[in-house]
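All protein chains but one are shown at their positions in the complex.
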Amino acid sequence: MISQTLLEVGQQPNGEPAQVPVITVEGAPGGPNVYLQANLHGAEIQGNAVLAAFLELCRAQRPKGTFTLVPMANPIGINQKSGEFTLGRFDPISGENWNRQYHFSNADLDAFCQAHLNSDETTIAAAFRERLRAQIAQRQASPWGLKTGQTMALRLQQLALEADIVLDLHTGPISDRHLYVPEYARARAHHFNIPLNILMPSDFGGALDEAHFSPWWQLSQRFAELGRTLEVLVDAFTLELGPQEHLDPAQAGRDALGIGRYLEVMGCWPEGTHQVEEEIQHACQLADYKALYSPCGGQIEYLAPLGQPVKAGVPVARIWHYERLGQDKPMFTEVSLPCDAIPVLHFASANVQEGTELYKFLTHTFAL
Amino acid sequence: MISQTLLEVGQQPNGEPAQVPVITVEGAPGGPNVYLQANLHGAEIQGNAVLAAFLELCRAQRPKGTFTLVPMANPIGINQKSGEFTLGRFDPISGENWNRQYHFSNADLDAFCQAHLNSDETTIAAAFRERLRAQIAQRQASPWGLKTGQTMALRLQQLALEADIVLDLHTGPISDRHLYVPEYARARAHHFNIPLNILMPSDFGGALDEAHFSPWWQLSQRFAELGRTLEVLVDAFTLELGPQEHLDPAQAGRDALGIGRYLEVMGCWPEGTHQVEEEIQHACQLADYKALYSPCGGQIEYLAPLGQPVKAGVPVARIWHYERLGQDKPMFTEVSLPCDAIPVLHFASANVQEGTELYKFLTHTFAL
Amino acid sequence: MISQTLLEVGQQPNGEPAQVPVITVEGAPGGPNVYLQANLHGAEIQGNAVLAAFLELCRAQRPKGTFTLVPMANPIGINQKSGEFTLGRFDPISGENWNRQYHFSNADLDAFCQAHLNSDETTIAAAFRERLRAQIAQRQASPWGLKTGQTMALRLQQLALEADIVLDLHTGPISDRHLYVPEYARARAHHFNIPLNILMPSDFGGALDEAHFSPWWQLSQRFAELGRTLEVLVDAFTLELGPQEHLDPAQAGRDALGIGRYLEVMGCWPEGTHQVEEEIQHACQLADYKALYSPCGGQIEYLAPLGQPVKAGVPVARIWHYERLGQDKPMFTEVSLPCDAIPVLHFASANVQEGTELYKFLTHTFAL
Partner (left out) sequence: MISQTLLEVGQQPNGEPAQVPVITVEGAPGGPNVYLQANLHGAEIQGNAVLAAFLELCRAQRPKGTFTLVPMANPIGINQKSGEFTLGRFDPISGENWNRQYHFSNADLDAFCQAHLNSDETTIAAAFRERLRAQIAQRQASPWGLKTGQTMALRLQQLALEADIVLDLHTGPISDRHLYVPEYARARAHHFNIPLNILMPSDFGGALDEAHFSPWWQLSQRFAELGRTLEVLVDAFTLELGPQEHLDPAQAGRDALGIGRYLEVMGCWPEGTHQVEEEIQHACQLADYKALYSPCGGQIEYLAPLGQPVKAGVPVARIWHYERLGQDKPMFTEVSLPCDAIPVLHFASANVQEGTELYKFLTHTFAL
């Protein structure tokens, strides 16, 4: 029922293949195809522990459906150190974010919709999935080759595109748990039991979740314009499960239960199989998810506790200027917000430049 | 006639301002406003030497117009070392390319064109420039702050947007000299005497040249749609003047002469003031400027001399697999191209991953 | 009474001087000359806050003596980012630890002692200090130049060698507060009120504290061999005041009080001026201060709370192998110690290689 293979996602300068473990859980028939990936950014370790805990849930009670678990998804990023920390957020050569290199094209979507205006849902799904497969195969066949990050992303995406549900497990820097929710899936997102939520539009920016919800969502939207109703047939979420460079198996267990509960609703287990203590869940629109950049350089004292609402005008950080010691100038600059907000994450270092992203905030929040 | 001030473009963690020298050459009246910038990427040193040689040309014979020279444009990037080399191509925190953070918006272009359909060219230019100033000021006023790279880019852009001509001096990794030419300026680009040329469309991708030609070009295009003829009033080019991490004052002198000769045509000196030995000039469209990515990891022997046409199917690189020493497998992989091409630059290291950008090529070339 | 100047400790590629603030507190006559430095390693920020709090103590009650405070001692290291973190522990070009480049030579110590066998203490101190000055001046005069780190270290050392007391404020990675104590100063070290203490021999390994206690200690030792008693005339300590990349002004205030209390004993204030809540203080010899290296690669869960004794054989870390997910192999490796110990600090990342320094421990401990 549970098996492991290795997927080659690149080759390193010393000839060593960059390999990713791919675990398959063959559940009972009748459930969805679910793809769960973790640790595409090298320092974002916690998702692996969540996958390990989730696998225990599958062992404890056999689910319906097929599950593909991909921990340690980026061997290059995981092994890339710079000082003590893991420099695995972007390709060390090009600076490109590993999670912005998935493929998406809706260039010929109109033609597809016209051709399938009267097809049934199963036919549409099969044809659309075949179109996604062909798009990726075409890119992989480029006689000019592909970038390192694209090579990796496309090989992962080939697995993920077979799924009905795609869950991409990340973490923030110093971060509360938060969830990117495609607007259409809002009603079922609360089952994850993640306190902070960002509602996404159907745009594509290169990330794994978008690479899976955008095509199907835009398909649904285009059909709607043509007068045909088609639900979005794929769910995709990015779960940010705490801080990077940190491993917390106990919290991983709780988050695996949240995933289990969401998957109950999707048909994998009877509802009520997994019990979690409900957390308060805030949400905002992506356009209201705001980064705060430092107005100056200095050494920073973070004042705003993550996950707790903060009022406009109240200092969220004090940036110290120790180079002024013994001078008469103010020793620090305080930073506050133009509106009420909930801090989601903050920068992982206490040493900042002018323009460093200090915090990210939910603003104009509402209950999920 | 020649003066220097310092422009603050950021603040470092230790409180030190990141400062950029700004040299003004007040020429005789009647010439254009010219902005020349160098070394926004930290390892791309050669442009500074070109600016130094260009300043000598101004001293040798007073030009018409006003010149703003900005060498050493990115103090953060220039001072950022990693091993022996200068890690100044992207923000070491975020991975973002320093030359992709300039501002551009044509959201309200229609309204502007409608309002000025019957204005004269001088009025349009003044109003459009004022609009650009206001756009930048508005971004700088954000209560959420700006990224480090945006802060720097916008302060430089505030200087550059006053110019009629913007020249951004870069280099490649290991690179022949090449030039990015906005299509409309093709006829006068050959005066730079740069052997390899890439013709650009009016799109914006974040770079300094685009931030200056795109708005004015799109203005011209929009007016054309409305039946009004307006030339593109600003010229902007990116000059890539050889390899990074290298300083060649003799070649800098020759490239300064090329810039001088182009500026003769733009009214700064009498034509014929600066003599250069004409080089053969190849060009292609941006869409035909192709990167070649490595099909495997290994140690690379670059075979194709830069600037010299190479035929389809002829090996341009041999990637060695020394981990196979003593085995029976082939010791190298040869890489060739699907079409004829001219190599412009290649990667700066002999140690590559699968997907590393090995070369860039002009394809489907023609004479400039 | 309090003034600030800037000390140039190097020059960066863009021509900017690397400058360090030097604050002088002129106390009442009759006290020692005290040198306090912080943040030589770029990520070790907390010492600056301690200096700020200590300056407040000087303002609150004028001390006896002269104090030199040097916060933000390494502008190159402080401004060196790599990903979010500050890569300021070693020179990014050479890999050399910034705190291993101070100067020390006792090549001619015998001759000095013979010459001063009958001098009084004041004469000896003045002559020995003059010898230290001359040694540094001689190195700085090298016609071959000095390394970047040596240039910086020697300019700082020129200030520090004038002092009777040298305090170098550092932090660990994730770390409890600890103190390096030269054996001869053991009796007065407990006034700092730092819970974990390492007793140092008179050897020199390149660090600032050693550069100041080693010469004077070896002087004392050599005189002793010659039958002359001379106390060690200079005290020098390295204080490690918590974790890197972290700023905690409240704890800084408490540690400033501890420094104040130590300086009371050295004559700067009346004893009892500064009150601190006494902490339990453990100590061990430097040879018993042990690093534990990882037996394998993996993702680590740190199990041993810092500062709390742990028994031999009890797991201090669990190293997870998520690449084994879905296989039958054990999912983690547990690491334990061959003897009882007190964990002082652990690695700052949860992602480790075989051989990564996981922890440092006091072993064979005793009360300070």
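We just call them A, B and C in the order they show up, numbering each chain from 1.
Basically, a contact is a pair of C-beta atoms (placed from the backbone, for glycine too) under 8 Å apart; a residue touches a chain by one contact, two chains touch by 3 or more.
Please read these numbers as outputs of a predicted model, since none were measured by experiment.
J.: Which of B:86, B:99, B:197 or B:363 sits in contact with the chain that's absent?
T.: The missing chain is touched by B:86.
J.: Of the listed residues A:4, A:82 or A:158, which contacts the missing chain in the full complex?
T.: Of all options in A:4, A:82 or A:158, contact with the hidden chain holds for A:82.
J.: Using the document's definition of touch, tell me which of B:72, B:113 or B:342 contacts the absent chain.
T.: If we include the chain that is not displayed, B:72 is the one touching it.
J.: Suppose we count only contacts with the excluded chain; which residues of chain C make the list?
T.: Against the missing chain, chain C presents residues 10-16, 18, 76, 82, 89-91, 93-97, 143-152, 290-299, 321-324, 337-338, 351-357.
J.: What residues on chain A make contact with the chain left out of this view?
T.: The missing chain touches chain A at positions 12-16, 19, 72, 75-76, 78-84, 86, 92-93.
J.: Please output the residues of chain B touching the missing chain, sorted low to high.
T.: Output for chain B: 2-4, 21, 23-24, 39, 42-43, 45, 48-49, 51-52, 55, 69, 71-72, 78, 81-87, 89, 173, 245-249, 299-301, 320, 322-327, 331, 347-351, 353.
Here, only the chains that are shown with their structure count from here on.
J.: Find the geometric centre of each of chain A and chain C from their Cα atoms only, then give the gap between the two centres in Å, rounded to an integer.
T.: That pair's centroid distance is 42 Å.
J.: Could you grab the centroid distance between chain A and chain B? Build each centroid from C-alpha atoms only and quote it in angstrom.
T.: Centre-to-centre distance between chain A and chain B: 35 Å.
J.: How big is the gap, in whole Å, between where the Cα atoms of chain B centre and where those of chain C centre?
T.: Centre-to-centre distance between chain B and chain C: 47 Å.
J.: Where in chain A do residues touch at least two different other chains?
T.: 82, 89, 299, 322-324, 351, 353
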